[in-house]
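Note that one protein chain is taken out, while the other chains of the complex remain in position.
Order of writing sets the labels: A and B. Residues in every chain begin at 1.
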Amino acid sequence: MSGAILLEHYLVLGALLFVCGAVCMATKRNAIGVLIGVELVLNGAGVNFVAFSHFNPAFRLEGMIFALFVIVLAAGEAAVALAIVLNFYNNHTTVDVDSAEELKG
Amino acid sequence: MESMHSFLFWVIAGLTGLCAIATVVTDNIVRAATWLLFTLGGVSGIFFLLGADLVGAIQLLVYVGGTLVLVIFGVMLTAQSPFLNMKTSSAEWAISIAVGIMLLTFLCFAVFSIKGKFGPADAQHPVAQDVRRGDAADSDAATSTSTMQIGQAFLGVENGPPRGDGKRVHYLLPFEIVSIHLLVVLIGAAYLARAKKRRETML
Partner (left out) sequence: MQFIQDNPGLLFVIATLLPLVSFTLLLLAGAARGVLRQHQQNPTLKSLYELLGGDVTGRGPAYVGLASMVLAFGLSFYGFVLYLGDYPVHLHHSTTDEEKLPAKVEVAEKKEGEEEHHGAGKNPQAELRKKHRLEGWEGSVSWARLSFFDEAGTAAAPGSELRVGYYIDHLSALMFVMVTFVASLIHLFSTGYMADELNKQVEDHEVHAADGHYKRRGRFGRFFMFLSLFCFSMLNLLLADNLFQIFVSWELVGICSFLLIGFYYERTSASNAANKAFIVNRIGDAGFLIGLMILWTYLGTFNFQDIFQQVRAPALDAHDESIALAGTFVRFHDVEMPNRREPTKPLAGMKIDQKAGPNVLLFHADDHIHGDKLKDGVTGTARSAVGHERAPSIPYVWLVVAGLGIFLGCVGKSAQFPLQVWLPDAMEGPTPVSALIHAATMVAAGVYLVGRVFPIFTFDALLVIAYVGAITLFVAATIAVVVTDIKKVLAYSTVSQLGYMMLALGIGGWAAGLFHLMTHAFFKALLFLGSGSVIYGCHHQQDMQKMGGLFPKMKITALTMLVGVFAIAGIPLFSGWYSKDAVLANALSFFTLHREHFLLFVLPLVTAGITTFYMFRMWFMTFTGEPRDDHVYEHAHESPWIMTVPLILLAILSFCVAWGWPIYKADHSWLEHAIAASQPAAVENNWQVQIDAHAQHGANHGSYKDMVHESHAMAGYLALGVVLIGLAFAASSYLFRFLDPAESKEAFPGVHRFLQHKWYFDELYSVLIVRPGLVIAHWCRAFDTYVIDGIVNRVGSANLAVSRWHGWVDKYLVDGAVNLVGNVTLAVGLWLRNLQTGYLRSYVLFLVLASIGIWAVLALVVAAAP
């Protein structure tokens, strides 16, 4: 608990979220689970943006605006992804992403 | 004040990290969504802690309030008991965790190698050094104006002092693009998700 909180601390948190998201995408067989992983990854990126904006005054505005874009685009992404999942569910009667393997070489 | 800041950071960051790990670890998709809710809340807390009040608020409104609800809708619409708990094989767990640990190691290497670029060494940025230490008064002063600045920057009518390099930032065009994008998403999602007759003869 001692010592000032530096940029590195926030970046490590962001990295942790990012890795959690990646592992989530890799392990969850449920399509919604994959979507949750994507959200975690985007949040990791958002933490990095805001942290940089906080610690470097030259990027104060940019960091926040990019974080806002990330959030808004994530919302759009979630909507489309959900639509795709529903479509997928209609076609395959499952949400197991392992059953979507038509692109196999 | 500084110790309060550290304390809050460790508490929020710890909870956020734990919730994120819990999201990954749980097999049940409903629980994963719940843990995600806490994670997103924690991230918004981090945003508040960083003095980005507007971003934090938007995170709460759009993410926790909007996106997550979408996800939960998705869970409900597809919720059938075989899909709620889909087990992943232990070999896949092992390899994923190994790759994850590798990625985390490399990212941390990267994080600690930026030392000196943002560190206290840059004496030409005394402000940066203050902020770096989490000087609460300074960051409060900075954010109180930043909400307005953000709005002005979006509209391209910023009237504050120019940035260090003499340029002004304008985000009107990206802002418009995002708006159009969202519209397209709205229509596209509605089109994709609209109820239609299931094709029985797939494949």
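Please note the rule applied: a residue touches a chain if its C-beta (ideal position, glycine included) is under 8 Å from a C-beta of that chain, and two chains touch if they have at least 3 such contacts.
Predicted model, so just to flag it, every value in this text is computed and none were measured.
Within the full complex, the chain left out of the display is in contact with A, B. The residue touching the chain not shown here, chosen from A:L11, A:A26 or A:L40, is A:A26. The residue from B:M76, B:A91 or B:I180 that touches the chain not shown here is B:A91. In the full complex, chain A touches the omitted chain through residues 22, 25-29, 34, 97-98, 100-105. One chain of the complex is left out; on chain B, the residues touching it are 89-96, 99-103, 106, 109-110.
Note that in this section only the chains that are shown with their structure count from here on.
For this pair, chain A with chain B, the centres built from the Cα atoms lie 7 Å apart. By the touch criterion given at the top, residues 2-3, 5-7, 9-10, 13, 16-17, 20-21, 23-24, 29, 32-33, 36, 39-40, 43, 46-47, 50-52, 54-55, 58-59, 62-63, 66-67, 70-71, 73-75, 77-78, 82-83, 86-88, 92-93, 96-97, 99-100, 103-104, 107-108, 111-112, 114-115, 118, 125, 127-128, 131-134, 139, 142, 146, 149-150, 153-154, 163-164, 169, 171, 174, 178, 181-182, 185-186, 188-193, 196, 198-199, 202 of chain B touch chain A in their complex. Chain contact summary for the complex, chain A toward chain B: residues 1-13, 15-24, 26-33, 35-37, 39-40, 43, 46-47, 50-51, 53-58, 60-65, 67-69, 71-80, 82-87, 89-92, 94-96.
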